[in-house]
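Selected chains only, in their assembly positions.
For reference, chains read A and B in written order, and residue numbers begin at 1 within each chain.
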């Protein structure tokens, strides 16, 4: 399993509060079946890299559908082959 | 078209010089057919979000095949619906 952090920023939204654009994204993450944790600067997910990337695609579609005219998506994946990574195991710097 | 920056860091490589792990990744990017530009802090690619994510998957496979035991992949995508983004158009802050 890999662990990844995903963060989406809609640009050009009138208000600097962007929660309404992120609610449908969270719904997509919940529906994915992947283990996840909401963090202050993004959502952390655990799963195979292929499934994480598929989830990013669905989140991108969801935020555009929610009305975002422009979106910046930031993703950082940590994966290793010598042992399993998990959300719990990776609470660290 | 979206524009994205992709950066891969292999960890645990003995030497802090990691170019040997990145050459096969670059080969994958070249072979993708997507427009790209090598930058000092990563490689910038231009294309549909779906194809960019597919490319990330191939880069991940390539760096593990090159012997990386652990890899951190950083991806930032910029996409907008109101006009086309291009690598040339986005040389900015």
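Everything below uses one rule, namely that a contact is a pair of C-beta atoms (placed from the backbone, for glycine too) under 8 Å apart; a residue touches a chain by one contact, two chains touch by 3 or more.
This structure is a prediction, so every number in the text was calculated from the model and none was measured.
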Subunit count for the whole complex, all chains sharing one sequence, 2 displayed: 4
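Everything that follows uses one rule, which is that only the chains that are shown with their structure count from here on.
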Chain A-chain B separation of Cα centroids, rounded to whole Å: 18
Residue ranges of chain A in contact with chain B within the complex: 11, 49-50, 53-54, 56-57, 60, 64, 68-82
